[in-house]
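One structure follows; several queries about it will come next.
Just one protein chain is left out here, and the rest sit where they should.
== chain A ==
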Amino acid sequence: MTIQETPSPPSLPEEVEEVPGREITLTVNGRPRRVRIEDRQLLVEVVRGQLGLIGTKVGCYNGDCGACTLQVDGEIRKSCLVLAASADGAELTTIEGVGGPDGALDEIQQAFWDNDAFQCGFCLPGHLFATRDLLDADDDPSEQDVRDALVGNLCRCTGYVNLVKAALDAAQRRRTTGTADRRSIEEEGPRPADACTLHRGPRP
């Protein structure tokens, strides 16, 4: 079987046009920033490109792996699924803005390091932000709670064993140091991760 493909006639290059763009205002890790963006740019491209914050990683450009996670107005978001133009006026926190200004680690970061929760470290933005999000809502999560909270992120190095251990350890540290936020312990209702986790009945 041989098929002769008929090529379409060569199209001439389009007129060289300016890529549509705009200027947006952001607060990035506490500092005001004005940046010129192309309308087609994703938030992750602007954060890594114009803003030079390379701690936010790209693993899939498809919302699957979570390496591009950051906070937009206090909510964790996968920044490869956000058009930069839509974030105009937003407050962003990236992995660079999580610890202290002198590079000091917060309890979660220190717990990750002490528990050897990562190997290559590429997936850390997603796992750190997801853990933070969980612990801000629940200061004493169960192992299953942690696994539910991490489910939007992929890691290929650790099998999640030490990530889970680290998250539980971080919760303990927060409780010990009194930095745990207890505000939502009493709140009822589903947590964000519940929707995408298969919960099973008791195992035999």
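Quick note on the criterion: contacts are C-beta pairs under 8 Å (C-beta built on N, C-alpha and C of every residue); 3 or more make two chains touch, one makes a residue touch a chain; residues count from 1.
The definition used in the following text is that contacts and distances are computed from a predicted model.
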item: Among "Anti-sigma factor antagonist", "DNA polymerase IV", "Carbon-monoxide dehydrogenase large subunit" or "3-isopropylmalate dehydratase", UniProt-listed name of the chain not shown; value: "Carbon-monoxide dehydrogenase large subunit"
item: Residue of A:V58, A:V72 or A:A137 touching the missing chain in the full complex; value: A:V58
item: Residue among A:L83, A:A137 or A:V151 touching the omitted chain; value: A:V151
item: Residue, one of A:V98, A:L135 or A:A171, that touches the chain absent here; value: A:V98
item: Positions on chain A where the hidden chain makes contact; value: 1-5, 7-8, 10-14, 16-17, 19, 38, 40, 48, 52-62, 64-65, 67, 94-96, 98-99, 103, 105, 109, 112-114, 116, 118-125, 128, 143, 146-148, 150-164, 197-198, 200, 203-204
